[in-house]
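Note that this complex is displayed minus one protein chain, with the remaining chains in position.
Chain IDs A, B, C, D and E follow the sequence of writing; residue 1 opens each chain.
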Amino acid sequence: MPVIHIDSNKLSRKQKRELVKVITKVSSEIMKLPENAITIIIREVEAEDVGLGGQLLCDRDL
Amino acid sequence: MPVIHIDSNKLSRKQKRELVKVITKVSSEIMKLPENAITIIIREVEAEDVGLGGQLLCDRDL
Amino acid sequence: MPVIHIDSNKLSRKQKRELVKVITKVSSEIMKLPENAITIIIREVEAEDVGLGGQLLCDRDL
Amino acid sequence: MPVIHIDSNKLSRKQKRELVKVITKVSSEIMKLPENAITIIIREVEAEDVGLGGQLLCDRDL
Amino acid sequence: MPVIHIDSNKLSRKQKRELVKVITKVSSEIMKLPENAITIIIREVEAEDVGLGGQLLCDRDL
Partner (left out) sequence: MPVIHIDSNKLSRKQKRELVKVITKVSSEIMKLPENAITIIIREVEAEDVGLGGQLLCDRDL
């Protein structure tokens, strides 16, 4: 513990590496816990599986 | 906020569109919140990854 | 299965009853599954525990 | 209810079958609930999507 | 990793201790991972926050 779940759109491995590094660092500092106590799980979600304001993300022209 | 996670079996894009539209509408009405405040995330789960009553769903002859 | 998690602000029992009834009904119709296959879990989240756009919800004057 | 989510590394179907069977059995005994009340959902997570101590699991030489 | 989330009804500390001990043990054996790799998080859910078959659990006479 702590465990952080990140539901996000598609990310590159580089982005994931960066996210895990930085979020672990800032969480460790703010929570005053060692970095190795922190687990992060990333779940990439397809645009077809996300609804915002009643509409599928894939149906919105971004 | 609110955030709604739906773990479900395989769905077509049409079913997802319908689910997101209707669940957002009824949630917005009942919670008295604007539709664009509501995020829905659908996670399709394989029958091999679901256990009901101690048995994998894929092992059950439905 | 399906399992639906709803993270939401504080709700009355009446609202919860209504949400569960309607979301189960529409999900059952769209997913073509019996209503008793559907589990809904509501998690009320305090405004102090929600971040939107980098700000705690309790810090925003709604 | 109860609903148990298992985020884990890649598992064989045999392991999933075993996990679901045993975890349902022990949970049913300890919680004093019938086995068919218990739903288990397994989510296999790639090593690239797990951060431990600020490092992606795929970057660690295990 | 692995991380196991258990949404359940109210449990005593003794039941939680027992659940964590046994589920960690069997998961470790089946997944062939050390026990200290396994994190379990228990979330007790009120009957008023659970919907089964379109009805709040608190509205059902068990």
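Rule of thumb we're sticking to: contacts are C-beta pairs under 8 Å (C-beta built on N, C-alpha and C of every residue); 3 or more make two chains touch, one makes a residue touch a chain.
The structure presented is a predicted model; accordingly, all values stated were derived computationally and were not measured.
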item: Among the chains presented, those that the missing one touches; value: A, B, C, E
item: Positions on chain C contacted by the hidden chain, ascending; value: 7, 43, 45, 48-56, 58-59
item: Sites on chain A contacted by the missing partner chain, in the whole complex; value: 1-9, 11, 15, 18-19, 22-23, 26-27, 30-31, 33, 45, 50, 52, 57
item: For chain B, the residues touching the chain missing from this view; value: 1, 3, 39, 41
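Methods note: only the chains that are shown with their structure count from here on.
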item: Centre-of-Cα separation between chain D and chain C, whole angstrom; value: 24
item: Inter-centroid spacing, chain C versus chain A (mean Cα positions, whole Å); value: 21
item: Overlap residues in chain A, where contacts from two or more other chains coincide; value: 39, 41, 43
item: Pairs of chains in contact (touch as defined earlier), listed by label; value: A-B, A-D, A-E, B-C, B-D, C-D, C-E, D-E
